[in-house]
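Only one protein chain is missing from this complex, and each of the others stays in its spot.
By letter and in written order, the chains are A and B; residue numbering begins at 1 in each of them.
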Amino acid sequence: MKQNKGLFAFVILVYSFLFIPIIIIAATSFGSESYVAFPPRGFSLKWYHNVFTTESFIRTFKISMEVSVLATLIALALGIPGAYALTRFDFKGKTLLKNFFFSPKIVPGVVTGFVMFQFIVINLKLPIYYSLLLGLSIFEIPYAIRVIGSSLEMVDYTMEEAAMSLGASRLQTFFRVVFPNITSGIIASFMLSFISAFNNVPVTLFLSGPGISTLPITMMNYVEYNYDPTISALSVLLMLMTIGIMFVVEKTLGINNL
Amino acid sequence: MKKKWAYLLMAPGLIVIVAFLIIPILSSILPTFHDGDSLTFSSYTDFFKDSYYNQIFMRTLRISIITVVICAILGVPTAYFVSKSNKKIRGILIACTIFPLLTNSVIRSFAWITILGRNGVLNNALLTLNLIAEPKRLLYTEGAIIVGSVYLFLPLMIVSLVGVMENIEGELFEAAESLGASKIKAFFKVILPLSVPGLIVGCVLVFTGAASAYTTPQLLGGNRKMVLSTLIYQQTMTLGDWYGASVVATIMIVTSILVMGTINRLAAKLNERGV
């Protein structure tokens, strides 16, 4: 199909808007000045060195990785059965229950963070670490339900009936027939939930405390008091991680199918 | 027997959500409606009467609405282009759209600090070109928050629209052309009306996202230009005014539900019409 030249130019502008800031960050991360300068005047890798020698970045990166992976696993464990029930069964109050499952996405993140802080940390006196884990798990459940639900919808239901007619119980049917056919959906869902948990600010903002904080929160504090390209360098490293994750998602489910 | 299974499968997830999200929400916001034993809305009328809070509320609404409008204007033509591209180019463009979405909001806001800052890219460029005599204050303005929010949420708008536009049959556009409509007319008479469901989803996502974002207004607006989400944090962590924070939390939830409800009802009405 022949495309209109004006439309083409417009689209170029929009994607420039989306990518120029990212390119500027990447460029400044290699600068030699002690402040963020664009275009950079000299080349240096010292900001990358800086990232790896700043104790708080390394420590909170480890915490972020740990809680994001665990929270994602919990969300999947809670979300997969829920997604299966929502796609395969008809029952009373389905819409209402669906809305309940999606409520962590409807409630603004800062509100979730605030009420959980007040209720779990202050009232129930749960340790910060577990509160953070719980908060992120709840935050990721809707993701798990949505991505896995859509890959469940692609699995032909008659396949399950066939398995049951051959003598498989419901549980056997799920693990031997359904599960192998939604593994790509589960991997994609894991990756997306993980990155979303890793990137989360509003919920983790409230659920962090002495000794326990996540990388994005540390970065935010750093940005508010420093103006050097260390954050640019760290950003480039995190964007490489994002690209790696997108690559895995593309190879499993296909980016287009999200 | 089948139904029992369904409830059993959903139970763990629902119990966790109810116990650690729904109950905490209720336990925070219910007290704001109590004055002794009687129901009262005085906390809320006080909030809106206070010009400082009122201003923050209006700023949040204004930023969100302007962000939605700009995202729609930029997103509709872009999404159309993406949806009509061949498979390979579409894949690349969608990856380019999703990449920013998966990038940390701190990074994305930081990028705009380097662009809009006093010694930032934009001020430097304007100074070099002699368009301004001294650096302008671009950061810590509503404009900065809006630019940052559009940057944050435009990909969401594009993705929601592409999903719908992809499914508009190419033959509809050709049919309009064969009946005498130029490409531009065919777009406005056929493609745009049929994209409304995607546009609505996109608007809801962008509005609720912009109205509840924390990182971008915090980094690009600072304490000068507070919005509801930065206010809630300040009240809890800096001022220790948890009651006030609960009032803000209620207002944020109600706004979010009202906007979603209104827009979804609009969508349902359009659906009845047969789209």
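One rule holds in what follows: contacts are C-beta pairs under 8 Å (C-beta built on N, C-alpha and C of every residue); 3 or more make two chains touch, one makes a residue touch a chain.
Keep this in mind: contacts and distances are computed from a predicted model.
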Which of "Elongation factor 4", "Sulfur carrier protein ThiS adenylyltransferase", "Glutaredoxin" or "ABC-type quaternary amine transporter" matches, in UniProt, the chain that is not displayed: "ABC-type quaternary amine transporter"
Visible contact partners (per top-of-document touch definition) of the missing chain: B
Hidden-chain contact residue, picked from the options B:A111, B:V190, B:A211 or B:A267: B:V190
From B:S178, B:N223 or B:N264, residue that would touch the chain that is not displayed: B:S178
Footprint left on chain B by the chain that the document does not show: 169, 171-172, 174-183, 185-186, 189-190, 193-194, 273-275
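What we mean here is this: only the chains that are shown with their structure count from here on.
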Distance from the mean Cα position of chain B to that of chain A, given in whole angstrom: 17
Chain B-facing residues of chain A, complex: 1, 3-4, 7-8, 10-11, 14-15, 17-19, 21-22, 24-25, 28, 35-36, 38, 77-79, 81-82, 84-86, 88-89, 91-92, 97, 100-101, 103-104, 106-112, 114-120, 123, 134-135, 137-138, 141, 145, 170, 192, 195-196, 198-199, 201-202, 205-206, 216, 219-220, 223-224, 227, 231-232, 235, 238-239, 242-243, 245-246, 250, 255-256, 258
Residue numbers on chain B that touch chain A, as the complex places them: 2-3, 5-7, 9-10, 12-14, 16-18, 20-25, 27-29, 74, 77-78, 80-82, 84, 90-91, 93-100, 102-108, 110-115, 117, 119, 121, 124, 151, 154-155, 159, 170, 183, 208, 211-215, 218-219, 229, 232-233, 236-237, 242, 245-246, 249, 252-253, 256-257, 260
